[in-house]
Every structure is written in C-alpha cells, then in structure tokens.
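The complex is shown incomplete by one protein chain, all other protein chains being positioned as in the whole.
This part shows subunit A:
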C-alpha cells in the first residue's frame, strides 16, 4: 500500500463516536489509523501492529505507564506510548503517530511522516 502525505486535516467522525479509553479504526487517504480518546486528549497512531504486521492496534487496551498514556497491542501485549509511538517493551520499535484534534464536536486527523 502506498502512503500519500497529506498536510491537511481530514474530518473523521463525531467525537461522540469515540468511547473514552477505547480506540476505533479509521481510513484516512488509504492509511489505517487507530484513534483513541482518553479522559482529556485525542491520539492517532498507525493501526498496524509493527510486531505482528496485523492491523489491530485500535483494538488494544488503553491505560497508562508511569505518566505516559498507553495502548497495548491486543495480539501480544507490547505497550506503546500514545504520545511518541515508542514501544515501551521493545527498544527500537515504534509506530507512526499522527495529529488528532477536535473541532466543533468533530474529530480531525492529519497524517504525519515521522522524521
């Protein structure tokens, strides 16, 4: 699958569609995104679990480790920092993160290329 780089915000859904501390999958310009809503923030990362290659991260359990908001892969439970995309269990493994925000009750995502 080829990734296109977008610099614009794409509206994804109503904020109400996101349950607190749970993710959904979204398709933005052909890219599978995992979108999470915690108590006070929105996060978007790639839906692809970099360890297994399956598109499942949106179905992981959301929580915290130390101060970091996290999601655990539902396949083999590696934990990722939602802010940076870094895997907290496997050094060197990371998942791409994207920008997410809420405007007028709508959730918007902007794809980002990790630098």
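As a convention for this text, contacts are C-beta pairs under 8 Å (C-beta built on N, C-alpha and C of every residue); 3 or more make two chains touch, one makes a residue touch a chain; residues count from 1.
Keep this in mind: contacts and distances are computed from a predicted model.
Participant: Would you kindly match the missing chain to its UniProt protein name, picking from "Cytochrome c oxidase subunit 1", "Aspartyl/glutamyl-tRNA(Asn/Gln) amidotransferase subunit C", "assimilatory sulfite reductase (ferredoxin)" or "NADH-quinone oxidoreductase subunit K"?
Facilitator: The missing chain's protein name, per its UniProt entry, is "assimilatory sulfite reductase (ferredoxin)".
Participant: Pick from A:79, A:95 or A:111: which residue touches the chain that isn't shown?
Facilitator: Among A:79, A:95 or A:111, only A:79 touches the chain that is not shown.
Participant: Would you write out the residues of subunit A that touch the absent chain, in ascending order?
Facilitator: The list for subunit A reads 1, 12-13, 17, 19-22, 24-28, 32, 35, 38-39, 48, 52-56, 59-66, 69-70, 72, 74-77, 79, 89.
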